[in-house]
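Below, a portion of the complex is reproduced, with chain positions unchanged.
Chain IDs A and B follow the sequence of writing; residue 1 opens each chain.
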Amino acid sequence: MSEQSADLPAGVDTRHGIELDLGRGERRGYPEAVYCEGKTADQVGRIARLVAEAHDESCEGTGSGVTLFTRARPEHAAAILAELPDAYLDERARLLAWPPMPPEPTGGLVVVAAAGTSDQPVALEAAHTARFLGREVESVDDVGIAGVHRTLARVDLLRSAAAIVVVAGMDGALPGLIAGLVPAPVVAVPTSVGYGAAFEGIAALLTMLNACAPGVAVVNIDNGYGAGHMAAQIARHAPPPTG
Amino acid sequence: MSEQSADLPAGVDTRHGIELDLGRGERRGYPEAVYCEGKTADQVGRIARLVAEAHDESCEGTGSGVTLFTRARPEHAAAILAELPDAYLDERARLLAWPPMPPEPTGGLVVVAAAGTSDQPVALEAAHTARFLGREVESVDDVGIAGVHRTLARVDLLRSAAAIVVVAGMDGALPGLIAGLVPAPVVAVPTSVGYGAAFEGIAALLTMLNACAPGVAVVNIDNGYGAGHMAAQIARHAPPPTG
């Protein structure tokens, strides 16, 4: 094994689709993403340096070259900020973005709804992802099924969306409730919030897969990035919100 | 093992609490129940004959001696009707009762709500059980979470209940929705309705155990009898419905 050549492609994580020579045209406007969780701070720092260098060389003058760093622990964030001092950081969402400004939004509106306070970190990851992928995003909090009037009070906003991300732990019932009220597709994100028979998000995951209303599809537990990405793709061709 | 003595107590099933010498006073008004599923038609028929004989001897003149036969397949029903020709039979609920009339209702109102058409057999088992245990029962159908306006349209009835049984398969979200709207406790019954990741009722069971609203407790999958029994117990001391 040649350590040198192995390290660079290893640093540039394949999970989030950094595709240098294939598919670039098709994906223009979608930021690249680096999943930090399985990497050392050192590895993440070297990727950040690569990102800085690549930006200098090839992306000049375009706004599309945003790179996201997801699931960044404090030591990851520090390593990234050492290379990209002006990067955008949301600690609750454990997400960084560089360059730090999202592109001018295009396409339809993405609404991100969270059932409870504890679901907010995942909801923020989804919202930031969709925003840096070029969509306008609105957030709705605390619209859990136990207080259905709160959800009903936001129906107008929900119906104006081109794509809706619904984040919920515990019983995970919110996506099915919302999907029954709106024309847009719902990307459901189960969270590991809850205890006992919540089984780290399995209960919410199963609820969402069995949602009675059509128009719900599900991503992995706590996968705010994936949900935001999918929502941005869905809303890409929709007309912009009229509000 | 003495076959003769073994058969009689075997016929009189312990599962549903036929208590001849203990607790009789405390349970007055609650019908006895025979769970047919694990028994042969012949065994069930002999129990029916015992019930007829016991009634002749000791329960004369009282309405409280109703016996329920649950989970009765057609051959069970035939064997029971051979001994108790005037027994009440609901084939969809797979339930028989004898004597065939429920007692005059006392206590508060029990409402039985079913999420979908396929949940009705279990809901009927719950409703009959509560009725033969001495409660007034109202049923509400097709109030699934995908059409929340239907549930909201029945809020007045739901709020008048002293106990509510909510029967739901698939995502099992209905009990949590209803519990957030009413003051009465909710007995939730997951059903094995659904497919794929519904896992024969496990998804609904987990959803109900994780319901975000307080005031929900859960019985076994498809256990309409248990839910109806629990609801009748809960509503026992409540004032009768005013409607």
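General observations
The definition used in the following text is that a residue touches a chain if its C-beta (ideal position, glycine included) is under 8 Å from a C-beta of that chain, and two chains touch if they have at least 3 such contacts.
Since the model is a prediction, treat every value here as computed from it, not as a measurement.
Number of identical chains making up the complete complex in this structure, 2 of which are shown: 8.
Operating definition for what follows: only the chains that are shown with their structure count from here on.
In this assembly, the C-alpha centroid of subunit A lies 46 Å from the C-alpha centroid of subunit B. Contacts from subunit B toward subunit A in the complex involve residues 115-116, 144-148, 152, 170-173, 176-177, 179-181, 194, 196-199, 202-204, 206-213.
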